[in-house]
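Handing you a structure now.
In this view, the complex is presented without one of its protein chains, the others remaining in place.
All chains are identified by letter, namely A and B, in their written order; residue positions are counted from 1 within each chain.
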Amino acid sequence: MKKKSIGIQKATYYNRLQKQGYIFILPTLLLFSLFLIYPMLDAFRLSLYEWNFAGSPLYIGLKNFIKLFTTKRFWSSYSVTLQFTFLSVFLLMFISFWLSLAFTSKLCWFKQLYQSMVFLPVILPMVAIAVVWKFMFQSTGLLSVVFLDIFGWNIPWLTSTKVAPYTMVLVNVWKFTGYYMVMFIAGLLNIPDVYHEAAKIDGAGFWRRLVHITLPLLKNTIILVFVSCAIFSFGTFALQYVMTGGGPSRSTEVLTLLIYKEAFEYTKFGYSAAISVMFFLTLFIFSIIQLKIFSSEAEV
Amino acid sequence: MHISNRGKLKIAALVLNLVLLIIGIIYLIPFIWMVLSSFKLNADVLSIPIKILPRTWNFQSYPNALNYAGYNFPRYFFNSFVVLVFAVLLCLFLSATAGYGFAKYKFKKNKLLFVVVMSTLMIPFEAIVIPLFLLITRLNLQDNYLALIIPGGLTAFGVFLMRQFFYSIPDEIIEAARIDGATEWQIFCRVSMPLAKTAVLSLAILHGQWVWNLLLWPLIVMSKPDMRTLPQGISLFSGVYFTPYPEQLAISVLACLPTLILFIFLSRNFMEGVALTGLKT
Partner (left out) sequence: MKKLTIVFVLLFLLISISIVWAQEEKINIVHYHWTQPPYDEINARAAKTFMEKYPNVNIEIIFIADPDMPTKVRTAALGGGGMDTFAMPNMQSAWFMANGICAEIMPSAFGKETIEEVLEMWQEGSLQKTGGFYNGKYYGIPFEMSSYVAWINTGHMKEAGLDPVANLPKTWKEFVDTCSKMTVRQNDVIVRNGFAINLKASVFPFLVLHSFMEQKGLDWPTEQGLKDSLDTPEALEALTTFTNFATKDGIFNPGLFDDEREGFGNGLCSSFLTGGSWYWGVLDSYSVAREDVAPIPYPRFEGGKDIGGPVYGYCVFVAEQSKNKEWAWKWLDHLASQPEAFIEHGYFQPRNSLDPALADKYILNNDVFDAERRNGAALLASPKFSETQDAVGEAIRRVVFGGMSNEESMNALKEELSDILE
């Protein structure tokens, strides 16, 4: 029997040990592949066909994409989604950041209470939220009346193509502020107080501490919030589906809604799949750009 | 009159807290409106001028809602609950094992496979609905709880969160257990997982609220009325000819309750948990 040197024995033991990792990730890989990755690849394949769910699919190559690129409705939906995403990300990050600062400040008395109040919308079902906000936006609803009586403005929340997109952002921000606030709070709690104490002793005021201590140490959290907020907002569905159905006049018709309509109302499954491909590619390019910019910092 | 620094601080604190309270209330207003309106009579809900408090308290809306038009709401609650429990359990299992595997083992292609898993975040659910639906029908799982549980338990975000957390567990503890002769699985269950309690809890809450709210997927894959989930049920209230607003609001309030109660009891642990997942620098 050959005797392996201790060194090599250690090495094989080490390798075997590390290989155990495969077992741990196996269930996830299997299920993700079957139920997420495979359907996405199938959607890619489907985008090259014309299919109305009855009968067999008809291969038409890139025709769906050509149609897509030359249809106003697609580009309009794309820009609606982009506009919604930009506004939501900006407002959500801004508001949740400042709230998280406020809620972790020593001056704050009822931290738990405030945090819970702001987090509440996150756990409420979207359907219920849509019902309530729709009420409040009707021209005799709470918000319309309040604004009319106090400011004299008659705001067409959901009936103007110019106002409706902003209304959607408003409800979206209301719903998810708490979610990102919690992430920021988590990040803030991980900054040891000593840093701030030391800085204060050195005479640093609020703003200096913010810029030189808090923000740099919060970098990972900020990146995480930015990326997840962007991806999540881009894929918004339930809010628009329940509140406006894409209206008025397609002004709130986001990409996911268009994907749904083309497939389930117009039975153009191939075309719908093509739109999904564009959706995926957009996020893919976004992720790559984001990785390139932040790759030096993020520990991904 | 010279206000001392202490005094300035107190005033600042007062102003801050007032502002925060107002903000908190603003966030609560829609919810309060929903609860109050669920107790109004149908005609009063949208009446002009606006009535904040119900003119007559309509407690009937709740019992009415539960069995409105033969919709079996207790059953929908049950369905949503079953799906929630199992989907969250599945999610926790997958995220914990995968997160641990990625964090603690340096096998070949670790990074690559992790990126592959993370890439699923970019897959819009609406895009895979049709292929997924076809897959489900091929497996003959439509109108079956599993059709909701399995897709509902898959989230790359959970894997990410748990991996972050497991990074923070010192390798020495694991080494020590290995020296003591424990198998990897035993180490996972007896050493690493107990440390992960709060992270697990936060993931459960974050993912749970997503599962509880599922609308589109159940709409497509569940046609038998008995198998409907709660959000589906609520959307049914918008009748073609007649929308019973108090009942619809009552059901919406009831739909919020479970998560609300859980949240109130667990919120402290929850916030800490998210913090402990080590969103460190």
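Brief remarks follow.
Basically, a residue touches a chain if its C-beta (ideal position, glycine included) is under 8 Å from a C-beta of that chain, and two chains touch if they have at least 3 such contacts.
These numbers were taken from a predicted model, which means no experiment stands behind them.
Only one of A:Asn52, A:Ser105 or A:Gln290 touches the chain withheld from this view, namely A:Asn52.
Among the residues A:Ser33, A:Thr104, A:Ser160 or A:Gln290, only A:Ser160 touches the chain that is left out of the figure.
Taking the whole complex into account, subunit A touches the unshown chain at residues 52-55, 71, 138-140, 144, 148, 154, 156-161, 245, 247-251, 264-267. Residues of subunit B in touch with the missing chain: 43, 46, 48, 69-70, 82, 86, 89, 93, 133-134, 137, 142-146, 185, 189, 219-220, 223-225, 235-236, 238-243.
To be clear about the criterion, only the chains that are shown with their structure count from here on.
A separation of 15 Å divides the Cα centre of subunit A from that of subunit B. Put simply, subunit B touches subunit A in their complex at residues 9, 12-13, 16-17, 20-21, 23-25, 27-28, 30-31, 33-34, 37, 45-50, 93-95, 97-98, 100-102, 104-107, 110, 113, 115-132, 134-135, 150-151, 153-154, 156-157, 159, 178, 184, 188, 209, 212-213, 215-216, 220, 230-231, 234-235, 245, 248-249, 252-253, 255-256, 259-260, 263-264, 267-268, 270-271, 274-275, 277-281. Residues of subunit A that touch subunit B in their complex: 17-25, 27-29, 31-32, 34-40, 42-43, 46, 99, 102-103, 105, 107-110, 112-129, 131-133, 135-136, 138, 140-142, 145, 174, 177-178, 182-183, 185-187, 189-190, 216-221, 224, 228, 231, 235, 237-238, 241-242, 255-256, 259-260, 263-264, 269, 272-273, 275-277, 279-280, 283-284, 287, 300.
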